[in-house]
Every structure is written in structure tokens, then in C-alpha cells.
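Encoded as C-alpha cells, here's the structure I'll be asking about.
Selected chains from the complex are presented in situ; the others are not included.
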Amino acid sequence: MKIGIVDTTFSRIDMGRIAIDELKNYAGVKYVRRTVPGIKDIPVEAKKLIEEENCDIVVTLGWVGRAEKDALSYIALSVGKIIAELMTNKHIIDVTIHEDEAEDEKTLLRVAENRVREHVRNAIDLVRNPERLTKHAGTGQRQGYEDIGPILK
Amino acid sequence: MKIGIVDTTFSRIDMGRIAIDELKNYAGVKYVRRTVPGIKDIPVEAKKLIEEENCDIVVTLGWVGRAEKDALSYIALSVGKIIAELMTNKHIIDVTIHEDEAEDEKTLLRVAENRVREHVRNAIDLVRNPERLTKHAGTGQRQGYEDIGPILK
Amino acid sequence: MKIGIVDTTFSRIDMGRIAIDELKNYAGVKYVRRTVPGIKDIPVEAKKLIEEENCDIVVTLGWVGRAEKDALSYIALSVGKIIAELMTNKHIIDVTIHEDEAEDEKTLLRVAENRVREHVRNAIDLVRNPERLTKHAGTGQRQGYEDIGPILK
């Protein structure tokens, strides 16, 4: 299988490097990495990786700043990534770090590291072992933080 | 008829299991179940079930967290599910639980259980007995809670 | 001409019945009625009535609750109905009642009754007598309430 990785120069953490490091744990997974300026440039790059580079799936790595206009860009990214998926019938797994989701930089770094690695594993499962995701259906998985767990009777 | 079921690992309740349990009450309904990480991954999976697995309709089972960014993802999901429907001319019935819509987990569990079952029945009626929905037009149906009922003269 | 009517089981008023009653005033207008669970299910049903039932125009009858997430669904409905129109080059006249737009149920009932009837007339004019709409251009028409009227020099 072939996986696409798209990250940004806007991000304050080299998320693409983490994703590629995680891929080393999987034999036989080829990858192509592309870097764009910011999150609004991500959807078309993901679509190009699918259509021009024959990727089976793409993991996109975005970073959203604290300003209100950054939230607006996040909506545009989210709608855009879904339209790109609908045009290609392939999954694009969106990993986003919101700069205001943690108090300090150390925590952000840990969250980003975990979230990228977990979503790379999700992407590989979606292509190779979709039934592994079904085993975890409804279990309150949280990428980057500890899983919150299921609500049980 | 064949129905698609899409749920998430993010959800804290195994909504897919409830949907499949409800389907047992209906003879001759086949199903395919897929699980994706979160709600923004739902639209393309629903479209794939329609186009690649020949489902007549899909029920999608989403879970929206309490954070503001989760509301933004909910907009993207909603627009995406409608575009997927418009591209396929098939219904995708979206069942969403908002984590903040109930005070305690017990209530959430009951709401989710009811809402999933009622929307599975809606989906089957849309394909098999659309006139049954017309009988309930304008009657204030509320999936998950008690029906609020019609406003009468 | 053939008109499509789409309403919901979520609505607390049988808006479809009102629309069909209004149609009796017009000779030679055939109709097809479909009922879906909620407003996010409306756009694809409208598109199917145009493409599979050969309707010349569709009137959709939605009901928006008081919760904030209902406002988000209203955006999705609005964008979806416009995309459905752009894909078919046919008008879809959206009649929406917002549950919080009136103080009491009696007023809501009166507003809904008027708004549905006026928009059914608009739909018929759009197909049969578009110049009748032009006669009322810029006159501050308000469906459901009294017209607010034009601003004059």
C-alpha cells in the first residue's frame, strides 16, 4: 500500500517527520510526503497525491492558530477535505492540532506526537484491516489524549 | 434490501451494535458495517457503501464532543453527508449524539439507544414503505426523546 | 406542470397537507409528495423528485427547532438545497418554520399556514408566470407575515 503525507510550514511541530517515523513500524508501506504553506492548501494536495501519485489513503497534518479567522479556515479545510474524499472515494485522515488546546508547549508536543502516530495507525488499518477499527467502535478513542472510554450500562 | 451502517471509534457508545440489533426485527434486510475514526470520516465511507457495496441506504452514527471545534466538525459532517447524497441520489440517515445534550451518562445511553433504533426504522421505511413516513408528517417526531407531537388548531 | 412536495416527520405542523390543499386552487398542476425524517434529509429527496419523478419545481417544507445545533443543520440544509438546484437547473423553494420565530403555538400555526400557501403560489408563478414575480420585485414581500412593503422616495 501507498500512503500520502501532507503537512505545512505553518505548523510549529514537524508532524510529517513523526508520521514517517511511525510508518517504519509497518513493512511494505510506501509513502509520498508533500508540504504546503497552510491548512487551506491541504485538500488539493491530498487529492493530487491520490490521483497523480496513486496513494491509497492520505494523512493530512494541520495546525490551527488561536485567532478567530483560523477557526474559519478550519471549517474551510474540513469541508474541503470531505469534498476531496467524495471526489476520489478515498479516505483522507485529518490530524489537526489546535494551538489553544493545551496550556504549554510541552503538552502540545506530546499531544501532537501521539495524535499523529495514532492516526497513521488508523489510516493503515482503514486500508489493510478495517475490521480492527470495528473492534474499537464506540470505545471513546481519543487521539493525542488518553482514551475517554465507553459508557457502559 | 441492503443497508449500510457507519459508526466511529470516537463514539462512547457502540451505536453500530445497536443498529444491527434493531435490524434483526426485519426479515430480508442485509447489512454492511464499517467503522471510521471520527465524524469527518463518515461521508466518504457512506458513499463507498452505496457505490462499492450497492447499499440502498446508509445509516451513519456520529458522536459530537463538547468542544467548540466539535461543532465546526459537525457542520462539515452535515454538509458532507448532503453532498454525498446528492452525488448518489440515495439517502444517508445521519444519527448524531451530542455529548452535551444530556446531563448524565445514563440518559445519554438511553437517548442513543432509542435514536439509533428509530432512525434504523426510518431508513427501512424510506426504502420499503415511504408512505409510512408520510402518515407521520408534521407530527413532531423526536428520535431519542419522546415525540413532542403536533400543534393542533 | 408537476410540482414536488417534501416535508418532514420532525415538523409539528402538517405542512405538506397545507401545500396540497393550496394546489387545489390551480387546475392542471400535478404533484408528488414525499416525507423524510428531518431537514437534512430534504435536499436529496428534492433532487430525486426532479430527476426521477420529472418535477418541474419542488417546494420543501422544513421545521427548525430551538437548539443551537438546529441552526447548524439549517445552514447545511440551505447550502444543500442550493447545490441540488445547481445540479439540476431547477428551483427548489425552501419554506422553513423556525420554532422560535413566534411566541405561541397559535401564531406559529398561522405563520406556517400563510407561508406555505404563499410559497406554493411563488413556485407555480416561477414555472408558469415568472413575470408576475417581477411585478412584485422590490416590494418587501414577507411570506407568513404581512408584507413589509417597499421603501419609497
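Brief remarks on what is shown
So that you can tell them apart, the chains are marked A, B and C in the order they are listed, and the count of residues begins at 1 in each.
By our rule, a residue touches a chain if its C-beta (ideal position, glycine included) is under 8 Å from a C-beta of that chain, and two chains touch if they have at least 3 such contacts.
Please read all numbers here as calculations on a predicted model, not as lab measurements.
Count of copies in the whole complex in this file: 5, from one repeated sequence with 3 chains shown in place.
To be clear about the criterion, only the chains that are shown with their structure count from here on.
Interchain contacts link the chains end to end along an open line, per the touch definition above.
At the subunit B-subunit C interface, residue numbers used by both copies make up under half of all numbers present, so the two copies contact each other through mostly different positions.
Overlaying the C-alpha trace of subunit A on that of subunit C calls for a turn of 145°, given as a multiple of 5. Here the spacing of subunit B and subunit C, counted between their Cα centres, is 25 Å. Averaging C-alpha coordinates per chain places the centre of subunit A 40 Å away from that of subunit C. Of all residues in subunit B, those touching 2 or more other chains are 75, 79, 83, listed in ascending order. Those residues of subunit A that touch subunit B in the shared complex are 71, 74-75, 78-79, 81-83, 85-86, 89-94, 98, 119, 122, 126, 130, 133-134, 136-143, 148-151, 153. Residue ranges on subunit B touching subunit A, taken from their complex, read 7-17, 33-37, 40-41, 43-45, 47-48, 51-52, 68-69, 72-73, 75-77, 79-80, 83-84, 87, 105, 108-109.
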